[in-house]
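The complex is shown incomplete by one protein chain, all other protein chains being positioned as in the whole.
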């Protein structure tokens, strides 16, 4: 049982998962950001592997990625940074990126480095379910690495069930069929979708993400699932803040306590 | 017998025909130019009716035409100017222009005005032979008005004979198959052409024109025909000269005496 | 014999003929005496037809314009000359004439151009045959049809500016004629429309007649009969109209509608609506209708469209209009531009501004819902993009 599974066993609601792009704002901020997020009371950290062509992401994440790449971020360095952070914290960590990054690094080598660095799971939004099952499922399990697939309001029930079957850790519920970055305020259609997900009694816990930027959004997400994922809003806060540590504490505080 | 016929009866060689564009350089220079050309010893004056689209003419005449039109030259005025000049000189005068000018003015009216003004002949380079014969020959004859058609080095013999048959006054021998303005120096082909024309024993005298600008050209033309026609060179002289009278006398002197 | 063919002197009724200085006589006579036998020669026809098919891209489609038909509540077919290689009907004629020129052993080609389409089409066939090419173009047109100037140069042609008069098509034609006078031996002059001395109007009309030849069988395929109720075409010199009308001239039940450029308005003094304000006279070697003063001076025309900015029309059209066989419609700059934008958005086809005048006729003529109307889409508007954009931004400058 890895750290993610343990987390969800211990905590069933109000989970706060924060995403950031590794290498942004500074090349070597990764470790500090992880530690401070942990200290600020965040439950789960999602480390974005910056990508040149992040087509599932909105403008904020896209921009942070290209800054990170310009800063010189690359996977070997990132694994070292995560490994170093892992010495100082036990917070569950997932890496999020694009399948091509894994492919070029070499899937086996990539998974080994994850294990070695203390990464608990992966999110690869453009990795097809069937390809994961056929090629990687066994290796992931052997390495004790989780995998989270996305579902959206448009995902059909039988496909949700399939995704639940394959995912290990949690399911990433995209709150809306739109790329990340906008402000959420749930429509009837979204509420229906949350209800439907709840009713399916999936094996994996559910986290709602995309467009959450405030306590209001966080609370709403939590009331319909096990918790929330926040990305773009946090990146904007990092861009605007002066001091990394205080910016992070302020941001997390604003989400949890308003 | 009109003035042209009388001229050629009296003088068989060395005829000097000078062309100028009416209304150029000044709108009211027509009368002075005619009188001065007469005084300077020119045998025949060709009065150009300025035309908007003189496609058989070179750049010099084209430019003088557009200046004349800008100056306000039009046919009614031109006929008055010629008529007034005619009171003071007996020099043979032909008008040269484009068929469309005659057509729009009204051919009958045009011919009447010619007679009235004391014009002796016409040159209309784009008037077809057959159209002249069918429509105008009789009226021209009745009005005692001459007509000169052009021949070129490329004109075939039977056509030259036809042109001679229809022409009344003289034949305009174009020295070269090129629009007016360039400097002449006779090639073998041209000399053959002059010989051929001489040998045909035409009823009309022949004047050679196009590209003659000096005593040398004039003498050469005269040695192969009854005389020469000079246009562009005279217009350039008028443009460069200060005093109309002295410019004209100087120019004619330079042609006749070098 | 047809009422609308030339007689043995090259006249359509009282219009046409060859009013040329003796200097041009040998050139024109050489062509006149040979063009018919050349064009009837089997080898010529084979080469001509094969180039039209494989090089030009004929037959061009006859396209039923669904949305336009619905909007105007009638049946509108578009004859797609815009799909010809180089983008207009002009190339039908230049292919024909380059083959004639080869048979006359000419080594050098000259041409005049207004919109540049004829210049491009001429430069194109000269490249195809490896023959020297010089194109005369009014200075003003060089400016307003810049893309076509670039194309001519890429194709290896020399473009010479005509600086006299209005610096447009008329003046370019004067310069080309002067060039021909100076180079009578080795040069063929490829005139770009049904203008000029006989035999040009007839020869060009015959080369362009492939347009109506195709419309006939294509319309039969579409609707089961060869004849539409009306054929609409714009008229600069009139070659695309001549081609579109040709096989319908003797079919009295087919209306022939010729659209002239009214410029700023027929009465504005800034116009090219020859058949309205023009009168009989002689221009570029042909007796026809033209815009002129009482003194017979040719009046400088104006149209936003370089290809229609001409003070005359071909003698065939003078005859068709004078005899009542064809209807003339005058279209202003503003009407044409509006039509150009409208057709682009309605049918996905950006017409040349010349062609846009033909579309604008739909706002002028009467027709029935059951009518079948063929519009000759003489060319594409790529060359006119700058003018369209400037017009759209209210930046269009008419400086005559």
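Letters A, B and C name the chains as they come in the text, with residue numbers starting at 1 for each one.
The working rule: contacts are C-beta pairs under 8 Å (C-beta built on N, C-alpha and C of every residue); 3 or more make two chains touch, one makes a residue touch a chain.
Owing to the predicted nature of the structure, the values given are computational and were not obtained by experimental measurement.
I'd like to know which visible chains would be in contact with the absent chain if the whole complex were considered.
Looking at the entire complex, the absent chain's contacts are A, C.
Could you tell which one of A:66, A:89, A:115 or A:214 touches the chain left off the display?
Once the missing chain is taken into account, the touching residue is A:66.
Per the definition of touch given earlier, which of A:14, A:125 or A:144 contacts the omitted chain?
A:125
Of the residues C:112, C:309 or C:347, which one touches the chain left out of the display?
Spelled out, the listed residue whose C-beta touches the missing chain is C:347.
Since one chain isn't shown, list which residues of chain C touch it in the complete complex.
Residues 53-55, 57, 60-64, 67, 80, 82-85, 87, 123-128, 130, 147, 150-151, 153-156, 341, 344-350, 381-382, 385-386, 388-389 of chain C touch the chain that is not shown.
Residues on chain A that touch the omitted chain in the whole complex?
The list for chain A reads 51-53, 55-56, 58, 62, 66, 69, 74-75, 98-105, 125-128, 130-131, 149-152, 154-155, 159, 174, 177-179.
To be clear about the criterion, only the chains that are shown with their structure count from here on.
Going by the touch rule set out above, what shape does the chain contact graph take here: line, ring, star, complete or other?
Graph shape here is other: it fits none of the named patterns.
List the centre-to-centre spacing of chain B and chain C in whole Å, with centres computed as mean CA coordinates.
Spacing between the chain centres: roughly 37 Å.
Round to the nearest whole Å and give the separation of the Cα centres of chain A and chain B.
The mean C-alpha positions of chain A and chain B differ by 97 Å.
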